[in-house]
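The complex is shown incomplete by one protein chain, all other protein chains being positioned as in the whole.
== chain A ==
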Amino acid sequence: MAYTTENNQSGLMAKAIKEGIFAGLIAFGMFLLFVGIETYQDINNQLVWRTRWGLLAVFVAVAAIGRFVTVGFIKPHLDARKLAKAKTGVLEISDKKSFFHRHFLKIALVFLLCYPFLAMLIVGRQGSLKYVDNFGIQILIYVMLAWGLNIVVGLAGLLDLGYVAFYAVGAYSYALLSSYFGFSFWLLLPMAGILAALWGVILGFPVLRLRGDYLAIVTLAFGEIIRLVLINWTDVTRGTFGVSGIAKASFFGIWSFDVGAANNFNKAWGLPSSSVYYKMFLFYIILALCMLTAYVTIRLRRMPIGRAWEALREDEIACRSLGINTVTTKLTAFATGAMFGGFAGSFFAARQGFVSPESFVFLESAVILAIVVLGGMGSLTGIAIAAVVMVGGTELLREMEFLKHIFGPDFTPELYRMLLFGLAMIIVMLFKPRGFVGTREPTAFLKERKAVSGSFTKEGHG
């Protein structure tokens, strides 16, 4: 604001105060019942309620002050900076990217390869367990799932709300075949993928003639059917009790990670007995599986089938007029996505040692889809970042002790996970409506590779 005058300034302040009060009122209305009143059970096991005016006041104050600061200071500052930039004629987008930006993928890969050892060096052997398992493996499982779903949703534009079904098929394939027949992890990993792909085709055949919302609803139903079958087919799946005592993955059959086994990995290498080595091994397996998913996706995008998927997302009718069999194209997308879901599922079962239908609820599908959308549909890098933010963020909330200083000592940040999540997603979508990486890398070029702006790509209509 180059022409800011005294008058203008005071007008801005008045506006900021007005909007701040307004935001506070809205926050009061919204949180009155959510935060202001709490129900609990008293000593006689009766449900009673009490008020939490203090906490409510903090929520309202945060909203009001936040709005006041945004309108009164942050926005004018940003506007002034934009104006100054426009005046000097500096373009927002410069061609020169920083070293970190250009080599981001290589740096990320090296970091991931060193990550377990770094964690061990910094926080010690037992302390690193949390970082390798809760952060590392957990995030990478979601990265893999989201990359798998990306093929279906991001590339082919088929909205699949039941992706977790294939994850479940993979997990139960490993759990059941390993407990009933004693097959090893390395045999069952590809088998779980193939079985999941098969289910993808079985689901795909009747369903893929539907489009858009209708497809989404039917895939959602399919996810629920698989879960209900797992719950109710008690003879095989043991219902809600789940399958426990699933065999661990072995070091390619050479060493075992079972404590009692003669060829125990830790003993063979003279390492102290600790589960951290198994976790590290699992970390590298899921890292390798993620890399496989990324490699296959990148290669497939440059194949005619991958281009057909993207063309299908852009315009299905045009695809048919060009002689592309849309049914088989959709089926391959579905099956490929399902296959990676199956891989991730069998890995999940091996890591957890226990599977139950509880792990495959609709919320999981929603989280995976949210990661894909948040990352930018079709972009592997964006999706990986989104997975770190979404899954890592959830884990990180458990560590946020400092929030207790603001909201009072009984504040448990995990309980507000979904609230903060929703807030974070709204903020990201406001500023980055196409996800973290909104541009699309072309699969072929004549002279120079130019990223395609997200405003041209379509989301697909099923």
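Observations, loosely collected:
Here is the rule we go by: contacts are C-beta pairs under 8 Å (C-beta built on N, C-alpha and C of every residue); 3 or more make two chains touch, one makes a residue touch a chain; residues count from 1.
Definition applied: contacts and distances are computed from a predicted model.
Per UniProt, the protein behind the absent chain is "ABC transporter ATP-binding protein"; the candidates were "N-methylhydantoinase A/oxoprolinase/acetone carboxylase beta subunit", "ABC transporter ATP-binding protein", "Na(+)/H(+) antiporter subunit B" or "Molybdopterin synthase catalytic subunit". Although one chain is not drawn, the whole complex shows that of A:R52, A:R307 or A:R417 it is A:R307 that touches it. Set against the missing chain, the residues A:Y40, A:F181, A:W269 or A:F456 yield one that touches it, A:F456.
In the complete complex, the residue from A:L322, A:L363, A:L396 or A:I427 that touches the missing chain is A:L322.
For chain A, the residues touching the absent chain in the complete assembly are 296, 299-300, 303-305, 307-308, 310-311, 313-315, 317-326, 332, 440, 442-450, 452-453, 455-458.
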